[in-house]
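Below: the structure, in structure tokens.
One protein chain omitted, others in place.
Naming follows writing order (A and B), and every chain is counted from residue 1.
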Amino acid sequence: MKHLKPVLLIVILSSNIFFTGCSPFVDNNEIEEIAPVTFWSINPGAGGKLEISTLGPPLVKEHKRLLSLKVDLLKQGGKDFNLKYYRELKSGQLRMVLINEELAKKGIMPIINTLLTDPDISQRLYLVIVKGNFDEYIKNQVKSQPNLDYFLYRMLRHYEKKKQGEMSIINLHQFKKLLYSPFSDPILPVFKAQQTNFIYHGTAIFKDDYLKGIAHGVDDQIFQLVNNDYYLKFLPIPKYSVVLGNIRSKVHKKMNENDSKLSIRIDVNGRIEEYRGAKDIQNSIELEKFNKEIETYLEKQTLDLFKNLQQLQADPFKIGTLTLGPISKPMSEKEWLKHWKTLKVNVDYNIKIHPLTSVHE
Amino acid sequence: MAPFSLFNKTSDINGFYAMLIVNRLQILYFILILPMYLVHPYMILGIVIIGIFSQINLILFSKWFTSNFSGQGYSAFVQLFGERKFRFFVLFGLIPMLLKIIVLTLNYVEAIHQFIFPSMNMLWLVLAILLISFYVSSKGMENTIHFVVIAFLFSFWVILCFIPFFFPPFASLSDLYPLIPTSWSMNSWKSLLFLWSSFSGPEYLICISPWFKRGQTIFKYLTYGNLVSVVEFLISFISSLLFFGSNYLSKTNYPIVTMARYLQSPIIERIDMILLSLHMFHFVFIISFLILSFYGGIRIVFKRVHKQTTRIGFLACCAVIFTSIAVVNQWFWEPGIKDNLWLSLEIWSSSVTFLLVPALLLAAIKLKGRSLE
Partner (left out) sequence: MFWKQSDRDKSESHRDKRAVNLQNLKEMLSNMEDAEIIERETNNSEKIIFIYIRTLINQERLNEAIVVPLIQSSYASVCDCITNSKVSILSTLKEAETQLLFGSVLVFNQKQNVWCSVPLKNTTGRSIETSETETILYGAKDSFSEQIETNITLIRRRLPKTELKVEKFTIGTYSETTVMLMYIDGLTNPEFVKIARNELTNINFDLFFDSSQIAAFMEDHHHSIFPQFLQTDRPDVCAYSLVMGKITMLIDNTPFALVAPITFFHLLQSPEDYINRWPVASFLRGLRYISFIISITLIPFYVALTTHHYEMIPLQILYVLVESRSKLPFTPFWEAFLMLIILEIIKEASLRMPTKSSQTLGVIGGIVIGQAAVEAGFASKVLIVLVGISTIAAFLCPNYLLTKANTLIQFIFLIFSSFMGIIGIALGMIGILAHLNGLTSLKQPYFAPVSPFYGRDWLDLFIRGPLIWMKRRPEHLRTLQKWRYRSRR
């Protein structure tokens, strides 16, 4: 009886160990043994394969080179890299995924889903569409700029933090939310990769997970203006040789009673940053006229953009949510898309430019 | 060696603890998965309505606490039901209790497994959590009841982390439309059942009714506890609707944890790991409370109520609990939380106990009162 207790204890403990097996961990995450990848660049490879590449070794001040592989599946690439490189590559610090334009046109759902289901990968992963050959650019730049990936990340982060309306930065979660909600379609930023340059190009417009079109130049500016509801740092209008700046904007979207007509009023409140035209904008009457011209121009451009979107059956501005009400039955996604195609759109700009009193001739 | 006493009563506990315990029991696990079952924005109303129903049930329940029986513990039940019948009832009650422990532990461990240690053997986590729960419960019922304050302090404020989701750029009102149900299906009924089972838990207060201060208005505190739970459910559900949108929400596992993953602080990213770990405080408290109740129940079934509690008995209980969890995990558990048989079992059993226990007690008191007249 006296020995019952220790015996019982040993039995319990040993049965526990028996049940659970010995080693609790099989994963080694010690940071000196792993190489946390910061970005994947995914390109279409020959024969339906994917070509994925990254810069290695990440984070350490060692000689860097471009690692790339041709694989069938994204995660397979993750595994094959380990066979190629002396540290284990881990995806827990993945911050950016750059997807080639061509690939995006064929649909990026499988890629997105893979990223989303991996619990290691943050929801704040930036998704970027690349026009051109990113790998080529990396190869050219890695010598002169070893921490290229880091600076790229910092840039995306900077423009995401305070939405100044320069770039449309979208992360994984936002993309997914836009994708799944029936009344909106996702967008992504597009960057153009050249030999020595990597520049923001515009906004990619998706229909479901297929890339349908890219808004760039003035279209992208208008896109930013409508989408980014409150502030825009610069709005260049090259046609009139003018740059508007520090713009506070307000977009009023309204659907009429039977959801057949959409009217958008955009209040823009800013100042002229630069002007190179022939008009005498010191003169208030001239300025008023100029103002009107810009308004008509922007109205036309915006209408064109909307027409395009309607044609593509894409709704990145979440216009569909306007049909919702607290007690009305919502439309189905199909119904809405049909509706969207034929929706009448009316755009009205209301520009207020600060008088330029501080400048004297 | 000092005698090992678990169920000693040295001082009364007041209604404040009842409030915390009710709240924590109701919130517990379901807060992690609740939104993915409710999905539709009109379930906001559902939360409120079921909250009111739960409140009505608590009114019935508080009748028990104001009756003369509640303070006497075991002897009161024997008086009400007769010893044999009461032991039978207890035996019956042990099943949902064990089920609750098993399902909650496995589900929580699965969440940890999914978000923090994908490569870890789940049984190690079960073992670690159970060991710490055994330790907490080995301090005795009174200390465990007091532990609720610590559990509350460490886990309550987590809900406040979701407040940022109520503001732009996340929030748009359209995500909450429509507020009135426009269609009704079997699934909606299921959601309501799930809500009802989320509000269950206060019925376990009968296990500690002898500890409460006599002649106190426990009802007031039960109401507060219930109210706090309703508010917490509302915050978590509305914020997840705003974050995901109804459609995406239905496709997400552990929406609350996923939302927490989106949060960032300048020093540490992936707040979810910290929040999920903090949730363990809450969790360990409930498990230790249930373990003690389970042990108490076993003692009643085996007619050991009037004897001193023993270490062996307690350890044996712990071993039984661990073994049953291990067995379920090894052979009967299917990963994933949607359409999980065990979760549905737990939902049904907790709904039934929450519905029946107060009613049964009240009926017994009424019957006894009539027979005495």
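Observations
Operating definition for what follows: a contact is a pair of C-beta atoms (placed from the backbone, for glycine too) under 8 Å apart; a residue touches a chain by one contact, two chains touch by 3 or more.
These numbers come from a predicted model, not from an experiment.
The chain not shown here is touched by just one of A:Lys90, A:Lys163 or A:Lys192, and that residue is A:Lys90. From the set A:Thr54, A:Ser68 or A:Ser122, the residue in touch with the chain omitted from the display is A:Ser122, counting the whole complex.
The missing chain, though absent from the display, is touched by one residue of B:Met122, B:Leu176 or B:Val284; that residue is B:Val284. Summary of contacts with the chain left out: across B:Gln55, B:Asn143, B:Asn247 or B:Thr310, the touching residue is B:Asn143.
As for the chain not pictured, it touches subunit A at residues 24, 29-32, 34, 36, 38, 59-61, 90, 92-93, 95, 120, 122, 150, 153. Taking the whole complex into account, subunit B touches the unshown chain at residues 11, 13, 16-17, 112, 116-117, 125, 128-129, 132, 135-136, 139-140, 143, 146-150, 153, 266-270, 273-274, 277-278, 280-281, 284.
One rule holds in what follows: only the chains that are shown with their structure count from here on.
Considering their complex, residues 4-5, 8-9, 12, 15-16, 19-21, 23-27, 119-120, 122-124, 163, 173, 176-177, 180-183, 318, 321-322, 324-330 of subunit A touch subunit B. Looking at the complex, you find that subunit B touches subunit A at residues 114-115, 117-121, 123-124, 127, 169, 172, 174-180, 182-183, 243-248, 251, 258, 261-262, 264, 269-270, 311-312, 315-316, 318-319, 322-323, 326, 330.
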